[in-house]
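This report concerns only the one structure given below.
Yeah, one chain of the complex is gone here, protein chain that is, but the others are all in their spots.
After this line comes chain A, so read on.
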């Protein structure tokens, strides 16, 4: 009896034997499966009964002696591990953590010599290279307009503070001049990554808040054009324009929160029949802003508010309309029309409003500033915007204007029209004096642990690509050196 089995075991692949054995009934299976091991023991044991069949499949899993052993991880272990992972974050929790803005750190040292910024400081060239703290009231306003960005290093220090740069003084002086002349300053901040364009915007907004301007800030232009907010065609427009009601509501709320003091003082000059609430002439603008509670009429109310703010009546103040991420609105958006064609960014009503201001189509009766900052992150190139910036720069320097390249198609006349009237400030790296002042502030806050001398300043300045501010922070604050 043993001979044929042994022969079979020798001549046929063992797996075939096993597979075959699964199909046959238990008693037979036990016999065939055990055959390769030994014929005698099972034969002696006789037919299995009771608990035996349950143990059989386990034995079959181990297989033929020649097929080797495999490490098998039981399913129960997997389940245990999954259970041990703990609670997963709730929906939106991760994003909230990512977008969290921490503006103070109680572990950081208090810098006793740090003085608070006020309305005149930024106009004075003598304050260049000084680091100055932002007063609490201002911080609240800036926070309301979302001037602080999550990736900036505010959370390293006791209180938010900022370095006064020559660019700051330049920008603020221009703003002041425009307000005095009741002109509209149209300005674009351009520069390499991490050079401090957004911080310069923040300083401009601080100036506006100090001088009781109205500040309207679009912190991330990409939220308007990357098809993440709801949109709808505005009835009665030709060519069709699109409103973004949710975004408009958020914007109104930001404006209301940040500019409360000024809005309360101003009274409406027009009756607004288009808005659902009754708004008699002479009611405060705060009331108008408060009337926006739901997205339904947000766009209408925003336009009503805009109309009031730009009305040529007494008691109005200059306006700062700022937008961060200009590159995102200088291209075709990701939204689609009902005909499933891509919508140009300038057909979105809010973007159109900004570009009209920037292009000089809308002028502010009490003056103000239209401020835009370009971005180098997460954006496709906009040839026309780059060309326009280069042209404006050349104009400012009195150099020869660069022209369109004849064999490239990606130019956009609407973009060029929007940027025709803008001035440009090229933001570059800071000089060594500013770098030193900044590093002294870091050292005083206990964040930087090296002695601040000429050598260490030069080194960080060099590492940061000739004083690129954000890179200096990366090189000295974000890199762990213990």
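As a working rule, a residue touches a chain if its C-beta (ideal position, glycine included) is under 8 Å from a C-beta of that chain, and two chains touch if they have at least 3 such contacts; residues count from 1.
The definition used in the following text is that contacts and distances are computed from a predicted model.
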item	value
Absent chain [UniProt protein name; select from "Multifunctional methyltransferase subunit TRM112-like protein", "Beta-Casp domain-containing protein", "GTP-binding protein" or "Small ribosomal subunit protein uS9m"]	"Small ribosomal subunit protein uS9m"
Which of A:164, A:447 or A:475 contacts the chain that the document leaves out	A:475
Contacts of chain A with the absent chain, listed as residue ranges	66-68, 192, 194, 429, 432, 454-455, 458-459, 461-466, 468, 471, 474-475, 479
